[in-house]
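Note sheet for the following structure.
Yeah, one chain of the complex is gone here, protein chain that is, but the others are all in their spots.
On to subunit A.
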């Protein structure tokens, strides 16, 4: 059933986010720290466990996959509800930070690839 996939995703999300809340409290950051990351790890562990048990079926994966594919639309909606007007006033910084590291990374890539071929 599709709802099982969604439920496992919800379980991972809630558990991970809660861990993030407590870690934030523990670190004194007053915010959720890495909740999304923990949730991802929990989801991967759940998936591995279900696979071993042989309980992972196509329907189950569809439940998670739907939300996986909704991620670009959510990002579109998120960008449509940001305070872009204010960000534009610091426009050059955005271009600077957006462009310079990417170009630098492309020139670093050959060295990383060399490392991989050793």
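For the reader, a short list of remarks on this structure follows.
We adopt the following convention: a contact is a pair of C-beta atoms (placed from the backbone, for glycine too) under 8 Å apart; a residue touches a chain by one contact, two chains touch by 3 or more; residues count from 1.
The rule is simple: contacts and distances are computed from a predicted model.
Here one chain is missing from view; checked against "Serine/threonine protein phosphatase", "Cytochrome c oxidase accessory protein CcoG", "Malonate transporter subunit MadM" or "Simple sugar transport system permease protein", UniProt names that protein "Malonate transporter subunit MadM". Summarising the interface, subunit A meets the missing chain with residues 9-10, 12-13, 16-17, 20, 23-24, 27, 29-41, 43-44, 47-48, 61, 64-68, 70-90, 93-110, 112-113, 115-117.
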